[in-house]
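Heads up, one of the protein chains got dropped from this complex, but the rest are sitting where they should.
On to chain A.
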């Protein structure tokens, strides 16, 4: 019959009603109601003075300066943060950092490197909720870069492109919309939701579409023939011999590119991945397949 005090307390908690305003009150003497002053010192005018707006409780609005242009109206609005919520961010990753990742075996160069691979290394993150649209490749460390990679980033500067191509690698610049980014940045978390892999959307502004269609930027929507011409042009500009990709033993890996509607290499939109049972569920209906492949 002797119940443990903790069990007592827990059983009480289980059965007590929800805390609300009706069963709560202040600690004693926490709040003291004000009383209207009486007598010689608190009485007579009761602290309101003589006549005027003070005694008649007809006060001027806060900020009013008896007619002249008040301080809070003198200066016009400066739109410092207008459109801030729409601006895109591309967190940088330098070639030096990339080289370090490869040296310390945190990135596998025998497979194509994309946004997911860099995020999975654990050292770099993309926060899509903060309008970060992917990585930009910076050229710091272009002199010491010596790895042959098939890399896909979201923005790249010209010297960075040159450094990668000089070492026999391939660089592509691809766009991921926010929904696809959530999937790409943390694929395991996305698969656990049980949602089908979405289609990657095309760039939403004309500017972006132009950037990703430009072969000089190695855009993923650009014509591959024009891209190979631009590779040659860049090699002439930076003064290196363009390595021949066809003769490369890793040619097949380097030539791998994702479809513009694909988020994950090898996995098509519309599929649902069952991580626990190691199964892939693919839709059979013709309409769904047409939609996902469009």
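A few notes on this one:
Convention: contacts are C-beta pairs under 8 Å (C-beta built on N, C-alpha and C of every residue); 3 or more make two chains touch, one makes a residue touch a chain; residues count from 1.
We take it that contacts and distances are computed from a predicted model.
For the chain of the complex excluded from view, the name given in UniProt is "Large ribosomal subunit protein mL49" [choices: "Anaphase promoting complex subunit 8", "Mediator of RNA polymerase II transcription subunit 11", "Proteasome assembly chaperone 2" or "Large ribosomal subunit protein mL49"].
Residue A:105 is the one among A:34, A:105, A:247 or A:294 that touches the chain not shown. Annotation: of A:147, A:161, A:181 or A:222, A:147 touches the absent chain (contact as defined above). Checked against the hidden chain, the listed residues A:30, A:62, A:86 or A:188 yield one contact partner: A:188.
Contacts to the hidden chain, counted on chain A, fall at residues 8, 11-12, 15-18, 22-23, 96, 99-100, 102-106, 111, 116, 119-122, 141, 144-147, 187-188, 191, 264-267, 272-273, 275, 278-285, 288.
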